[in-house]
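I have a structure here, written as structure tokens, and I will follow up with some questions on it.
Of the protein chains in this complex, all but one are displayed in their positions.
The block that comes next holds subunit A.
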């Protein structure tokens, strides 16, 4: 593997020295492009008090192509599927090399606070969200309790 680009080193240093509140990203010792991430569910959302684990991988041509991110903790969310894949424009078509790991993780935290069932990835969840939002939110809360709390 080629040497780690300066940008990744800088981003990692800043993530460790000056972390975003509610977000923690630590690189693996044997692969500095692979990060263990935890995101705290935003307050007054059904994910409140949940701690969600994610994996983040910076591909070879990062920052020209977006990081690959996946939820490892089970989560009931219309834009996150069973495998933990996330439907978020900035992770796909709207990626820009000026974005960083910290901004992307902040976007994901914001997505937890504002689910968008109109652009679903988990169709069954989105359907339920549209038909009976109260019940869907209750399920999300229950999943948070069972899967995202230690």
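Quick notes on this one:
By definition in this document, contacts are C-beta pairs under 8 Å (C-beta built on N, C-alpha and C of every residue); 3 or more make two chains touch, one makes a residue touch a chain; residues count from 1.
The rule we apply is simple: contacts and distances are computed from a predicted model.
For the chain of the complex excluded from view, the name given in UniProt is "RING-type domain-containing protein" [choices: "Ribosomal RNA-processing protein 42", "RING-type domain-containing protein", "SAGA-associated factor 29" or "Phosphatidylinositol glycan anchor biosynthesis, class Q"].
One of A:10, A:28, A:82 or A:130 touches the chain omitted from the figure, and that residue is A:10.
In the complete assembly, the contact with the undisplayed chain comes from A:63, out of A:27, A:63, A:78 or A:117.
Counting over the whole complex, subunit A has residues 3, 5-7, 10-11, 63-65, 94-98 touching the chain that is not drawn.
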